[in-house]
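A single protein chain has been removed from this complex, and every other one stays in its place.
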Amino acid sequence: MIYVDNITKEFKKTIKQPGLLGSFKSLFNPKTEKIKAVDGISFHVPKGEILGFIGPNGAGKSTVIKMLTGILTPSSGTCSIDGRIPQKDRKNYVREIGVVFGQRTQLWWDLPLTETYAVLKEIYEVEDSAYKRKMELLNEVLDLQDFIKSPVRTLSLGQRMRADIAASLLHSPKVLFLDEPTIGLDVVVKDNIRRAIAQINAEEKTTVILTTHDLSDIELLADRIVMIDKGRNVFDGTVGELKQNYGQMRELNFELQRAEDKALLDYGKHFGLGEDDLKVISDGVNVTVRFNSELVPVGDMLSYTLSQVHLSDISVKDADIEEIIRRLYKKEVRIDA
Amino acid sequence: MRRFFRTYLPFSRAGVQMMLAYRSDFLFHLIGEMLMCIVMYFVWFAVFESSNGSTFMGFSMTDMTVYLFISFVTSYLTYSDGAIALGEEIRDGSIVMRMIKPVSFDMTFLFQELGGRCIEVIIALVPMCVCVEAYKFCVTGSVMFNPVCFLLFLLSTVLAYLVSFYFNVCYGFTAFFLKNLWGSNVLKDAIISFLSGSRIPLAFMPPLLQGLLTFLPFASLSYIPVMIYMGMYDGMTIFKSMLLQAFWLLAFWALSKLIWRLAMKRLCVQGG
Partner (left out) sequence: MLKEIKRLLKMHRIFIAQDLKKLMEYKVDFLTGMLGFIVYQTINLIFLWVIFSNIPALKGWTYEQIIFIYGFSLLPKGIDHLFFDQLWNVGYSYISRGDFDKYLTRPLNPLFTVIVERFQVDALGELIVGVALMASTVGSVSIQWSVLNVILFLLIVPFATLIYTGIKIITTAVAFWTKRSGQITHVFYLVNDFAKYPTTIYNDVIRNVITYIIPFAFTAFYPASYFLTGENPLFNLGGTVVAAAVLMTVGVLLWNKGMSVYESAGS
């Protein structure tokens, strides 16, 4: 369905010099540098899949999404949806896609929602009957009826987001791009929106590409994850695979009875673990040990600890997806991909 | 007093930096406004060529040229667009960011704008005055620059700017009623350009109208400083004119405070 093949994007950036003097300097001698925002990313999304597209801030997510939606032209490489290339056949290409940018709205600010939908119907040339059916479905899935007659500027953020998602689905796109669709929303609205996305995906077989910083979105919705950082792929696989590959790091948290007992513990020497597989953080009586559970079973870790020192509290934490991704972002886990 | 400047000077510095950041906007805007001035120069030139005498209602072509360019630069310097910013902030609610800081809202706008004005004085006023004096020298063959007049002109221009600022603050409050300040801004600027004499010298108006317009606050915005610059006023008239400027400054300042107080009440009511 969607093929992304080794795309890159370079930007030119003016360097701003700080301070009053700097402003004067750049007045006469502006400096520019080339920045590779996306540096050879490839992935493939089959029809009907929900893909979670994640990465830390500044990783190049938005740039990739913008290239996929035909807004930006890649510096090199290609992307195509259903065989169409956005830069060659933009108009027909964008007919097949729906786009929601969480931080922006495509609704007509001063007019009631119905007016926006009426205009979009014309822009995408949706047949009357199809439009009617679609509106009924969207109404049911996204609960629009309460505010469909109000001017967009009076809508709450949650209502606006639902309205925007509906706007992007009016023309039954084959692919739906959602860039941060749950940003700034409360849990109830988030839940509502997630259910709507899942339902649309199930009923219409719409392929969804979802970028988000809320990893519950990913866990609840995504069939697969593509993670990028610094403009490169760092992971491509299912949520399960992610846990399997990087979930071997466990965390042991305990509280010592006496802080000076810390000296009695030397995990590195005892188990022969290197820096990549072990990290010990201590703060007074509280100690956190992160370790690779494939090299040292949790039981061994526990019994060694208990044999050396007296504890007042202890817990073992499993790696949840949030934890794994946090570590991936912070480079605590080595990436072999 | 030192405390006062220590609080507000950073706003001026921000104003300067904003100006430099948007330097091309500023330069292009200045060029754009200059174009209008050049058109008027040619129109007047044609008028003088088409009329019989060498003067037109008491103005020679040299007077007219000086009037055009000095009046242009004065109107440019005394134009205050803080009103637009204020209106925008009222509309989108970001005015509260100013209200939660322990500073007075009009001073923050004033100092921010003053920073930009300093740059404009260097880039627009100084070269313009040099050009005008050079032009006068070429035409008359003698140096006619009068430093006393010039200093009085500067003082009067500062007063004019302050009148303009507080007038525009009052105007900015219309944002409570109007959504689109842009349209009414065109209206306001058009009216001011006429009433202030920057479009047609007030001296060309019928006597009754001229008397009225000279007293109205708009003449304080550019006509008075320009007349002082040109040496058209004697000492007594200069004194009276500046007194008038000071009077209007006080009047608009008081009015802006009054509206602000009322507006605050209204804001509180709206906030529930």
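Note that the chains take the letters A and B in the order they are written out, and that residue 1 is the start of every chain.
As a convention for this text, contacts are C-beta pairs under 8 Å (C-beta built on N, C-alpha and C of every residue); 3 or more make two chains touch, one makes a residue touch a chain.
What you see is a predicted model, and the numbers here were worked out from it, not measured in a lab.
Among B:200, B:250 or B:264, the one in contact with the hidden chain is B:200.
Considering the full assembly, A:11 is the residue among A:11, A:304 or A:329 that touches the omitted chain.
Only one of B:5, B:45 or B:215 touches the absent chain when the whole complex is considered: B:45.
Interface residues of chain A facing the missing partner chain: 11, 37, 57-63, 66, 69-73, 87, 90-92, 94-95, 97, 99, 101, 104, 106, 108, 110-111, 115, 118-119, 122-125, 151.
Considering the complete assembly, chain B touches the hidden chain via residues 24-25, 28-29, 31-33, 35-36, 38-39, 42-43, 45-47, 49-51, 56-57, 177-180, 182-191, 193-194, 199-200, 204-205.
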